[in-house]
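What you see is the complex with one protein chain gone and the rest in place.
Labels run A and B following the written order; every chain starts at residue 1.
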Amino acid sequence: MKRLIPACVVLFLGAFAALPVSYVYGEEEWRQRPSSGETVGADDISAEIAFGREVSARILGRYKLYDNPDVTKYVNLVGRSLVLNTNRPELDFRFAVLDSSELNAYAAPGGYVFITKGALALVKDESELAGVLAHEISHITGKHVVKELNIKGTEDSAVSGFARLVGGSSESARLAFSQAVDKALDMLFKDGYKREDETEADRNAVLLCALTGYDPSGLGRYLERIGAIKGKQTEVIDRTHPSFSARLAWIKETIAGEGVDTAGLKTNKERLTEAKKNLK
Amino acid sequence: MKVKILLFFIIAAMTLMFAQPLFALDAYYVQSIKAKVMSASSFKSAILGEVGKGYKFESSGRQGSWIKVTFNAKEGYVSTLLLSTHPPMEKAGLIKAEGADINQGVRRRASTSTSAAAARGLTSDDRMRTSREEEIDYKALEKVEAFVVNPDEVARFMTGGKP
Partner (left out) sequence: MAIFRRSRMKAAGSIILFVAFMVLGQKAFADQFHYNNLLIGDRASGMGGAYTAVSDDATGLYYNPAGIVYSSGRNLSASVNAYYYLTKKYDGVIGGHGWERKSSALLPNFFGIVQPLGKIKFGFSYAVPDSINEDQDQTFNNLSSTITSYVINFNNEDNTYNFGPSVAMEITKSLSAGLTLYVHQRKAQLILNQLVNTTTGYEWSNKYFEINESGVRPVLGFMWSPVDKLSLGLSLSKTVVLQSTATDQVTESSTISTPSGLPLINTNLWRKDASSTDKRVYPLQVSAGAAYFATNNLLLTTDVVYFTRVADAVFGDRVAVVNVALGTEYFIDRNWAVRGGFFTNYASTPDITAGVPAVAEEHIDLYGGTMSISHFTRNTSVTLGGSITTGTGLSQISGTSTQDASAFGWTLALSSTYSY
């Protein structure tokens, strides 16, 4: 018996050595067991959309909606062509323009993307617009707000019903919901997303543009242009995002690292110029 | 006898431990309409093929922003942006924040949405009246949601058509 133990331990450790280990830096995703972490239930998606609607309604309350069908259609066409290359087909992505001279774009969970009129006026080609929209889309596909605020659907089973008896009532659920909405607005207008989330959104924006056929350096060009502007228009974006130089460097690094051939990708300058004619 | 029982446990545990690595591979499903399989973890590499939504890959790991998969008996790479570890889901139903609807929705599907719980007893008008600090515009939101774009238009747009 006493000899069996060391034999077992040696065999076990041998198994460790034999199994392949990947050396890529991860975000401890490998720790997640199937029962935890990622929410994939239909009611989680419903909860995310309902939450996103509340946040969107408040974005639209803060900034007026720029109700121009031609411009809105164009932005939607660019946005939705990007969305075809994402991994959240359960969401209906919607794109809208905000009537504001501020230079910013917002994403609310559930698929709501907003871009200001000022930002639209500043983009010079379609790949730049695609870059901005791709960045916002990436916040949604990356579930940054959902994870940060733990937006989940409630379960409808006997087990969880009992657990809810112990843990929470509808009153506290309602309170928690409105608090979560407030926190989301703070993230959008005051504090910004976590640094890692912004980095991930910029990286995925580059990849998304490349996958869709847009030149991902468009986002870099746009950021460079904003970086040169100082004033009230950039107040919110300055407050809520990492520095432009940091973002530019990271975007360039991603393009190089992923082997993206920017020369072979589209910028569609003419199409954007044509669409901007409708911008009043 | 007792030692035999114990030995059974040990053997069962070890079988579990050693058998799994031989067979356990993570499964990934394509979420996008189409997904290209590359020969290396770079956009520059050759395209091995293209698959459609719902296609299931057996993966042996992750490399940066690419998932290493087996495709047609070859080693290929697919962008993580296009994949997920669960099959593609149907479009989720919207819960509209209308007064009468939400109350009915509460009774029928109260447990499926936290917003339903929050809206219990409050219509959207009530909520607008009670919010003091921030302004909320549900009418504008409805306009945004009502704006429909045909998937064919998107397809045409992508191939260079005019908006």
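Methods note: contacts are C-beta pairs under 8 Å (C-beta built on N, C-alpha and C of every residue); 3 or more make two chains touch, one makes a residue touch a chain.
Given the structure is predicted, the values throughout are model-derived calculations rather than measurements.
Enquirer: Looking at A:62, A:124, A:152 or A:252, which residue reaches the missing chain?
Expert: A:152
Enquirer: Can you list where chain B touches the absent chain?
Expert: 2-3, 5-6, 8-10, 12-13, 16-17, 20-21, 24-26, 85
Enquirer: Spell out the interface residues on chain A facing the chain that's missing from view.
Expert: Those residues of chain A that touch the unshown chain are 1-2, 5, 8-9, 12-13, 15-16, 19, 21-28, 30-37, 39, 41, 44, 150, 152-153, 155, 157, 159-160, 163, 166-168.
What we mean here is this: only the chains that are shown with their structure count from here on.
Enquirer: Rounded to a whole Å, what is the gap between the Cα centroids of chain A and chain B?
Expert: 13
Enquirer: Of all residues in chain B, which touch chain A in the complex?
Expert: 3, 10, 14, 17-18, 21, 31-34, 42-45, 53, 60-65, 79-86, 88-95, 97, 111-118, 120, 134-138, 140-141, 143-145, 147, 149, 151, 153-154, 157-158, 162-163
Enquirer: Applying the document's contact rule, which stretches of chain A touch chain B when the two form their complex?
Expert: 1, 4, 8, 11-12, 15, 19-20, 22, 24, 26, 38, 40, 42-43, 45-47, 49-51, 53-54, 56-58, 60-62, 64-65, 67, 69-70, 72-74, 76-78, 80-81, 84-92, 94, 96, 112, 141, 151-156, 170, 173-174, 176-178, 185, 203-204, 207-208, 210-213, 257-261, 271, 274-275
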